[in-house]
Each structure stands twice: as structure tokens, then as C-alpha cells.
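Contents: one structure, followed by commentary.
A single protein chain has been omitted; all remaining protein chains appear in their positions.
And then chain A:
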Amino acid sequence: MFLWRIMKDDRGGQILLALLAASIVLVPILNGLPSDSALHLPTYTVTLIGKYLTLALLAVAVDLVWGYLGILTLGHGAFFALGGYAMGMYLMRQIGDRGVYGNPELPDFMVFLNWQELPWFWQGFDQFWFAAIMVMLVPGALAFVFGALAFRSRVSGVYLSIITQALTFALMLAFYRNEMGFGGNNGLTDFKDLLGFSLQSNSTRIGLFIASALALAFGYLLCRYLMQSRLGRVCVAVRDAESRARFMGYRVENVKLWIFTISAMIAGVAGALYVPQVGIINPNEFSPLNSIEVVVWVAVGGRATLYGAVVGALVINYAKSYFTAELPDVWLFALGGLFVLVTLLLPRGITGLLRSKEAV
């Protein structure tokens, strides 16, 4: 069977998928328990976990290009944010005339800016299917153009990392401008409903959680499928000895371009699921710091395993939520300390500890 073939050598992945399946069943049940029960799971927590799962999907996308292909991308937050904006634009159009200004056509910030009609790039976003396509198409197209330019001219290593930072920084500055038509520094917010379901209601939040878990599972399976094929081995070959792969007849730039583009599309989907759960998308999501943080998640969890990226994203984001609530001043030191510790003591990340027994 197909699933068996791609998952049979991946213990960590099997456990991850089993946990995701269990959570899809258990979370709605636990949430439905009466609120005085000890096992009751508040909706707030459900949404929080859902948010973590979308971040985990982003980490998987980064692991695909960094762990397997050796491209240290410090700009994947840009693709995540673009997917988020595409979803945000759809949610904005769904508000309709329920906004503060009651304009049936224009979102509030456009009325505020005295715009008379919808800009051309907002057309079509009242349709969910159109927005869903854009969620993948826009990050994918940007990654394709960016990658075609960068990989053809053989930009690699630290130079590539720097231009990915520049990419996300440039997008952040652009999206901060009101004239861009994406709500300036306030971004897009005050969302009301998604596909006709109110975003405030319990059932929608659980639905979003399940969608995030499914997206993570499918994203994981897709990456796993790519990486257990011969293409995956070519990726590792490119990572470890790029010129050797080239002299062997592999078009390294095409391999990089394909994987980079697919990874950007996965990041876009993650962003699109993230936005309705946090209720806002603003240019801060493009901040270079965010993209660097994702790389830290992957490093902490363990590179080139895929499930390690999920573990890293969940652990660090949970720690982040905990520390920023309990000891807000300590958080950045804790994150920095964690990164130093992992680099020094656990070069293969948290999951490397478990794998050391089965290593060859």
C-alpha cells in the first residue's frame, strides 16, 4: 500500500500521524465535556493547539529545504504571511456590510482611506475557491521567480540566506504602506465568518483545529513522499556534495527550484490556517525575526527528519506561550539559551536523542 511504502521506515512519523489522528477524535470529545470536568479542554486551548499545528506545518516546510536540501532559508515567514494575507483578504470580503462603515463592497480601511472602488488585486477574493488557490499560487509563484533567479545564478550558502532575509524584509516594508492596499500596519482583522460559519463559535474553532491537524498530516505525508523517493536522495546528495551531483548529470538548480516552490506552497497553506485562528494578519508576520525563529524550531527538533521539525515547533511555541505569560522578561534569554544548548549538546536536536539508539 502507498501509505505503508512511504511511512514504513519512519517511526517518528508513524507516531506523529497516530497522535494527530487521535487528537482529531479526542479534542472535540474533550471540548464537549461539561466545563467543570477535570478533562474539559477549553476552546481557547483548542485554538492554541490549532495555531501550534499550523506553525509546525511551517517548520516542516522549512525542514524540507534546509534539512534535506541544505538551503538555509531565512525568509520562509514571507510565504507563510502571503498565504495568510490571501486568507485574510477572503475573510475581509466576508465581513460585507457588517464593518464599522457599513460599506458592502469595500473593507473598512479602504473607506477610511477614501478609496472609491476595490483595487484589481482584491477582485475574486469574495470566492473561497479563488482565495484557496491564491493561498498556494502566490507564495508558489514568488518562490518560483525568486528561486529561478537565485539558483540559476548559483547563489548559495550564506549569500542565499541573506537575500531570503532581504526578501521578507522588503515585503514587510511594502506591506506597512497604506498605498499597497493591504491595510497598512494594522493589517487585516475584525474577521466575522468563514464559509458562513461564525469564527467566534465553538464548532468553527474545532473545525479549524481539525483542518490544521489534517493539513499537517497531509503536508507531512507529501514531504515524506518526496524525500523517500530517489528525488529525496538526490536532495541529500546536493546538500552534501553539490558539484558532485552536477558532474553526475543532475540539474541541481531544477531540483532546488521544485522543492523550494513546493515548500513555499506548504508554508502558504500553514499561513492561511493560522490567520482565522489568531484573528489577525499584519505586516509583522513578515518580520525577519519570525523566519529566523522557524529555523531555530527545526534545529531544536532535529534537522532532516520532518517529525523533528514538528516536535521543535510544538515544544518551543509551548515554551514561548508559557514564558511570555509567566516570566515575560525571561523569554528571549530562554530561547537564546535553548538554541545555544541544543547547538552545543544536541547537534541532532531533541529527536536525535531518541534516534541515537537506532543509528547505524
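The definition used in the following text is that a contact is a pair of C-beta atoms (placed from the backbone, for glycine too) under 8 Å apart; a residue touches a chain by one contact, two chains touch by 3 or more; residues count from 1.
Simple rule for what comes next: contacts and distances are computed from a predicted model.
S.K.: Select, from "Electron transfer flavoprotein subunit alpha/FixB family protein", "DNA replication and repair protein RecF", "NADH-quinone oxidoreductase subunit NuoE" or "Urea ABC transporter, ATPase protein UrtD", the UniProt-recorded name of the complex's unshown chain.
M.R.: In UniProt, the chain excluded from the picture bears the name "Urea ABC transporter, ATPase protein UrtD".
S.K.: For the chain left off this view, which of A:113, A:241, A:289 or A:327 is in contact with it?
M.R.: A:241
S.K.: Considering the whole complex, which of A:14, A:185, A:198 or A:229 touches the chain not shown?
M.R.: Hidden-chain contact among the options goes to A:229.
S.K.: So one chain is hidden, and I want to know which residue out of A:34, A:104, A:196 or A:249 touches that hidden chain in the complete assembly.
M.R.: Once the missing chain is taken into account, the touching residue is A:249.
S.K.: Using the touch rule from the top, list residues of chain A that touch the missing partner.
M.R.: The missing chain touches chain A at positions 226, 229-231, 233-234, 236-237, 239-241, 243-252, 254-255, 258, 360.
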